[in-house]
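Left out: one protein chain. Kept in place: all the others.
Coming up: subunit A.
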Amino acid sequence: MRRLLGLLPQAEPRGADRVVPPTGFTARLTLLTAAAMAFLAVFALALSLASGRLADRWAEALARSATIRISAPAEQMAAQTRAVLDILAVTPGVASARALDEAEMRNLLSPWFGPDLPVDTLPLPQLVEVVETAGGLDAEGLRLRLAAEAPGALFDDHTRWRRPLVAAAERLRLLGILSLVLIGGATAAMITLAAQAALAANGQVIRVLRLVGARDVFIARAFVRRFTLRGFSGAVLGTVLGVAAVAALPDTDAAGGFLTGLGFQGWGWLWPLAIPPLAAGVAFGATRAAALRMLKGIR
């Protein structure tokens, strides 16, 4: 492990940073931790972006549209269609309703039966397209009323089965965001621990610096600069690897479905750029807080 870590790059302290002795092993551990966390963050980010896209797409597909299919003997068809339209006209939650004409029906059916379908000779059901308002309509109530007044009508809200899927996708996006928050918290905790270890190991150094007139900010800066740099460079490494791994996922076309949609799209590829500065910010805050807390105990 140590030898492996030895291969990672390490900044050589210069100038004012030299007053604190180098902490090789902690330094590389911090770097590695930041890299691992950034790698995970890339995936959490990809997950929440992809599931967000999915939720949006599916929600749009729901589009609050439904159809009513009326199957009735030819002589009753017109009456039942009118009855259905009358019911829809007074049903709350219906934005508009309209019976499809013959040409539209032919269009709908031609993929299955070919263009030469003799629509008028077939006992085709009449279709009524219903567009719901944003609030949606009460499907059970509508079904009961249709059964009473137009026994041949069947209300079909076929897109409704997708609703739980949309909820699931939305939940997934939330989980992705939660993961990002947790990764940030875990990074802060680990850098705090590493910084505290470095500060404790350098207690004597800090005492001497105070004795010769160093201000708290000077001492804190030596540690903060180091850990911020490590957090940043580790995160750059992890982000690059994570983005490369996401880019290497198979194409959507090749497999199709949700899993392969897990990439970034368009401007989405810029999101991971935010990870290294955020990691640096987390490292800065965590180390500074740890350093100032520790300095309070030394006169």
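The working rule: a residue touches a chain if its C-beta (ideal position, glycine included) is under 8 Å from a C-beta of that chain, and two chains touch if they have at least 3 such contacts; residues count from 1.
Simple rule for what comes next: contacts and distances are computed from a predicted model.
A.B. asks: The chain that is not shown, which UniProt protein name from "Transketolase", "FAD-binding oxidoreductase", "Cell division protein FtsE" or "4Fe-4S ferredoxin-type domain-containing protein" does it carry?
C.D. replies: According to UniProt, the chain not displayed is called "Cell division protein FtsE".
A.B. asks: Touching the hidden chain in the complete assembly: which of A:Pro123, A:Gly213 or A:Gly266 does that?
C.D. replies: A:Gly213
A.B. asks: Among A:Ala59, A:Val205 or A:Ala289, which one touches the chain that has been omitted from the display?
C.D. replies: Of these options, the touching residue for the absent chain is A:Val205.
A.B. asks: Going by the touch rule given at the top, which residues of subunit A touch the chain that is not shown?
C.D. replies: Subunit A touches the chain not shown through residues 16, 18-19, 21, 205, 207-216, 218, 295, 299.
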